[in-house]
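The complex appears here minus one protein chain, its other protein chains still in place.
After this line comes chain A, so read on.
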Amino acid sequence: MLLRIRDAVDKVTFTFDGAAVQAARGDTLAAALLAAGIDTFRISIVGREPRAPYCLMGVCFECLVTIDDIQNRQSCLVEVQEGMVVTSQNGARTIGRDDGL
């Protein structure tokens, strides 16, 4: 849903739901995912509807994803890192023993 008009120079690779995604170093994760054509980041908690980033500035919390096993991270505030493992969220976050809550 975003189209880069300048080529990414310094590239990094991470995964989203298992698929490899390329981005530029310094990109926020949310922008990198949108530029990679990913238009749904999560399924909403109450109505189970698809959601995607709305504000890209840390306000709306629509961009929540799981990054390296930590849930509910605002992807618009996190910079992409080589090898990051990102997964979409389905409904509410889960609480498990090793989550550190």
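Heads up, the rule we're going with is that contacts are C-beta pairs under 8 Å (C-beta built on N, C-alpha and C of every residue); 3 or more make two chains touch, one makes a residue touch a chain; residues count from 1.
Keep this in mind: contacts and distances are computed from a predicted model.
S.K.: If you had to name the missing chain as UniProt does, which of "Amino acid/amide ABC transporter membrane protein 1 (HAAT family)", "Acyl-CoA dehydrogenase, C-terminal domain", "3-isopropylmalate dehydratase large subunit" or "FAD/NAD(P)-binding oxidoreductase" would it be?
M.R.: Cross-referencing UniProt, the chain left out corresponds to "FAD/NAD(P)-binding oxidoreductase".
S.K.: From the list A:D17, A:E49 or A:E82, which touches the chain that is not on show?
M.R.: Only one listed residue reaches the unshown chain, and that is A:E49.
S.K.: Of A:V12, A:A31 or A:V65, which residue touches the hidden chain?
M.R.: A:A31
S.K.: If you put the missing chain back, which residues of chain A would it touch?
M.R.: Residue positions of chain A that touch the missing chain: 1-6, 24, 26-28, 31-32, 34-35, 37, 39-41, 44-47, 49-62, 64, 70, 72, 77, 79, 100-101.
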